[in-house]
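Just one protein chain is left out here, and the rest sit where they should.
In order of appearance the chains are A, B and C, and numbering begins at 1 in each one.
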Amino acid sequence: MNAEAAVLALAQVVAMVSLSPLLVGMMRQVRARLEGRAGAGALQPWRDLRKLLAKETLQAAGTSWVSVAGPTVLIVSSLLVCAMTPLLGTVTFTSVPDDLFVVVSVLLIGTVAVALVGLDAGTAFGGMGSSRHMTIAALVEPTVLVSVYALSIPVGSSVLSQIVAARLDDPASVASPVSLLALLALAVAVVAETGRLPVDNPNTHLELTMVHEAMVLESSGRDLAWLELGSWLRLGALLGLLSTLLMPWGIATELSAGGLLLASGALVAKIAITGALLAGVEVFLAKLRLFRIPELLAGSFVLAFLAVTASYLVVQA
Amino acid sequence: MSAVELGLEAQLVLAVVAAIVATWAPPRLRSTLAGVVSAAVGLTGAVTGVLVLAGSRGRIEVPTSLPLGDVGLDPSPLGGFFMVVAGAVGAVAAVYAIGYAEGPAASRAAWASLPVFLAAMQLVPAAADAVSFLLLWELMALASTSLVLTDHRDRAEVRQAALWYAALTQLSFVLLLLGFAVLVVDAGGVGFDLIGSIDPGSTSASVAFVLLVAGFATKAGIVPVHVWLPRAHPAAPSHVSAVMSAAMVKMGVYGALLVCLRLLPAGPAWWGLLLLAFGAVSAVYGILQASVTSDLKRLLAYSTTENVGLMFLALGTALLLRSVGVGGPADSAVAACLLLVASHAAFKCTLFLAAGSVLHGSGERDLDRMGGLGARMPVTALAFGVGALGAAALPVTAGFMAEWALLQSLIHGARPEDRLVAVAMPVAVAVVALTAGLALLTFVKAYGIAFLARPRSEGAAAAHEDGAWTMRPAMLVSAAAVLALGLVPGLAAEAVTRAGGVAGVGRVGGAGLELSGVGAQLDPIALSVMAALLAVPVLFVSRAAARRRPRRQVELAWGCGGVRVSPRMQYTATSYAEPLARVFDDALRPERDIEVTHTSESRYLVERVAFRQRLDDVVEERSYRPVVRLADRVGLAARRLQNGSIHRYLGYSFVALVAVLVLVAL
Amino acid sequence: MSDSLYAQLVGLSGGVLLLSAVLIVWRRSISAEVRLLAVQGGALAGLVTVLGVNEGSTELLVVAGLVLTLKVVVLPGLLSRAVARHGASLHEETPLINTTTSLIALSLLTMLAFLVSRPLLVLGDDPAIAAVPIGIALVLYGFLVLATRRHAFSQLIGFLVLDNGIGTVAFLTAGGIPLVVELGASLDLLLVVLILQVLTARIRSEFGDADLDDLTELRD
Partner (left out) sequence: MALSLVRLLRLIWTTGRVAEPAPPAPEPTPGCPRALAGSVQIRHVDAGSCNGCEIELGAAFGPVYDAERYGARLVASPRHADVVLVTGVVTRNMLEPLRRTVEATPQPRLVVAVGDCARNCGVFAGAYGVAGAVPDAVDVDLEVPGCPPEPQVIIEVLRKVTGR
């Protein structure tokens, strides 16, 4: 059982490492096309990564080991999230289930690492980005936990793979009000967590409006490479999880070569669709003012809470 | 004379010896000798607790000349668990104090009351009947008050803090006295086993439950009665606040567990709901105050309120689920509560000792004036880092395992058919999630602002860690405990099962934790092995890239090319928490005033801008200040009674006598 | 000693005790009150001797002798010497409440004393127990005098009446309190009298007159 899970985890990591830069490239391409531009092509993020790895890394005086270790911690936590969440298959390790709280905590380690890197730079922007990022992360967490809790009630367990497996067996539950409300809340939470519009504008140049970007202003060379790849992997994993929950078909329930191929094909399709959808929606969105974001998150929390109460009514009916 | 009895006797004897040594040893040797003997008191307590957990029992009677009878000590496994926690924390703090105590903290009074405090605290869980429990409780309170008063000569707010602390501790004692009185009257005897036989459904049991839980909540620092905690901890010396926060506050939780599990086991559902509600409010309010305060020790004190709130929430969940008849998740909730106790003791002790070391090294208490201590105090930074990871409940630390267990029991406790539980569980999940999120922000702020970037004051710049040689090992030991509880929680599973008297907590694969009641298991070692395996390729690529392009040191960080890049431009703790204070401003009521002084020449040029922000404890403002004002008014009114005329005074006693006689006659 | 004689003697001494207390409250001149106090001491000593003879315990008789010397000879002597030293100005002006109200108050207190001692009377039909309400009434009288008199001396007399009341109750109910306690109580009494004397002397030298109203300034 564990050997199968190990192979699956490795497959998922390899798939996500190769797919997520393409996903970000494709999202930028969709946005460019909607703006009438030709766009840099989907492979541009790969080229950026290769160039960054070949660049020199600078470390300012007064920064500690955190600036060196932080990026590595972020990329490792993102890889761990990709390995654990049910992207290609629902076979997991017996003793390390991809339980909701474990996955969220591993994500949070990445968040903390980036926040500390921001603080360690010792500049005003690093502190500002880190403070806003942590405030948003703190406000997002109730939404994430309660929405996945709502999904876990019909299944009776909070392990994500079992939730996906249960949704595979009975597709009607995918369209039930519980899952729609919970997934909508989860979508808002994912947007807030990965710093996409309307919460944070990834390609802004005005430092005062930045959240995620402000923290990495000080990193260069391979530190920046790991930070970029780490956040792309998180985006890929969360979008993958979201799309798997929304469209569970195609995921491999037991390990076989054919199953794996089918699953990766399905994963590519699902991530492409969700990514394009997200990029398309972003073109129409403007960045929310920082102190309107709590209202957005409170709204998504209410959605998650309604999902929970809805799951009670549905069970009885 | 069984081993347990020997242990109990040894603790008393050692405490007396330590007190004697503290008073008579020459000042130079006093810290070392008294510290070693106090550590021995702690160790004996821990060993006795382990023995009790292993199953052996023993009872000793300590003769007291008081008419109430002798003090009976017969620790149950639950008591044993708390003795281990209290003993271990006491021993580590005593060793730490050898190097840390100087000036008033090394005086005779301080070194004499520390062992007495440790012994009393360790024996409270061993008490076998209500009277000895209250006696030891009061002895613990008095010893800790004298310890809080150590620095009262050179800091005025210490006296104020000690006043609040003493007032609320005595309030707790009075509530306990009343609660136990009601129980003893009902049971007809003081022994806990006797009290255990009362029917929890009766109204007197409910009255006793409310009184006792209120008393224990006051000692534990639950919200309405938590105001002493953020005052007493910054006032007391660091090793004392470490013991108070990590162990003494747990005695409140022990009391609650004692009442809910042993004295009045199968109580009605609203008991659980009461505990759950107060726990939830304390958790959120505590961590909210912690996230916006900038005094390091006050931050840690409020975080204690948060953790104790989580423990009461776990206990409330257990009671609620038991009253609805859901056995599995209820047992895992009790296990979660005990894990929270152990993990909080470990990481809070580490954090307070590290805060003490920061104060000792840099002389700074306020986060806004710290910075860059990581480079100057590596061991303290490591200990505080590990403690902060534990407090923020991040993986492979003790806090993570405890909160994982709590969330498992909450999630699997969902019973749609029961309306009460159906609403309580998601609210509890939301509260735990919000608390975990805010705890994350609080401890990133605490670690980031204090230990990273550049020093914001001369004290922080000149910080050093040498000198007190016993502080570093003590911090590292408790940091190791945080990691140990996080990596191998399976070992604690056995102790938790026996202490809580619950089934369904076992070991899985090596030392992972398994909550079979809810069908959830987690092996942190496997998790960290997976992370390490994934880290190998990353490090390989980094090493390859580093060979070609080595890392280069640069003089200035990128600050938009500005030349005047002074440390004051960095974010401080207050500014770090400012977005949060703005989001939760109706709960925190911050008072902000910005004072702009223009240049004399023109109104449009600004010479100086001053920003002041005051964040008071809203609960205190709303509930305690009016009570204090009312007491003052009553006091003034009472003064009119005393107008100097002897006849009036004699008249009062005469009227009183007559009144009594009339009453007797009726 | 036949029962009827014993009952009569107890009734007689109780009656004298009560009467002397009433007269103390009634009279306003201090020297008369001192004399009445001596009469009351004698009545108390008589009561104790009657009890001693009835029970045949020599200890009670020794106590009676002690009471006689203390309450009839020593205390009134001390008081009258002090009164003599102060000369004529010792006439008590009107006390806080005038005499008629205090006499009515006395009757209410007596009723109260009888009401209160109802549960005691059920103890036994021994005439000594029947006389207990007198002792309680004496205590209440003493307290009334203490509380309503302006002059330090008359307060002292009120206090002594109070003490006699307590002694009476003690002797009637417990057949006399143990010798040791009696000695202790008497010694205290002696001490109190001495202190009060010094106090009144000091008040006199300070305020020129031992009127207690002048003391109202002594507060913060």
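Methods note: a contact is a pair of C-beta atoms (placed from the backbone, for glycine too) under 8 Å apart; a residue touches a chain by one contact, two chains touch by 3 or more.
Note that the structure is a prediction, hence the values are computed from the model and not measured.
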(message) Considering all chains of the complex, which shown ones does the missing chain contact?
(response) A, B
(request) Could you tell which one of B:P26, B:P63, B:G325 or B:G561 touches the chain left off the display? (result) B:G561
(request) Determine which one of A:G221, A:G259, A:G275 or A:P294 touches the chain that has been left out. (result) A:G221
(message) Counting contacts across the full complex, list the positions on chain A that touch the omitted chain.
(response) 32-41, 44, 47-48, 50-51, 54-58, 204-205, 207, 210, 213, 216-221, 224, 284
(message) Give me the chain B residues in contact with the hidden chain, please.
(response) 549, 552, 554, 556, 558, 560-563
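By our rule, only the chains that are shown with their structure count from here on.
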(message) Distance between chain A and chain B based on Cα centroids, please, to the nearest Å.
(response) 35
(message) Taking the mean of the CA coordinates per chain, how far is chain A from chain C in Å?
(response) 95
(message) Touching residues of chain C toward chain B in the complex: what are they?
(response) 96, 109, 112-113, 115-116, 118, 136, 140, 143-144, 146-148, 150, 155, 212-213, 215-219
(message) Applying the document's contact rule, which stretches of chain B touch chain C when the two form their complex?
(response) 642-647, 650-651, 653-654, 657-658, 661-662, 664-665
(message) Taking the touch rule as given, give the residues of chain A at its contact with chain B in the complex, in rising order.
(response) 9, 13, 53-66, 68, 72, 75-77, 79-80, 83, 93-97, 99-102, 105-106, 108-109, 111-112, 115-116, 119-128, 130-132, 134-135, 137-142, 144-146, 149-150, 152-153, 156-158, 207, 217-218, 221-222, 226, 290-291, 294, 301, 305, 308-309, 311-312, 315-316
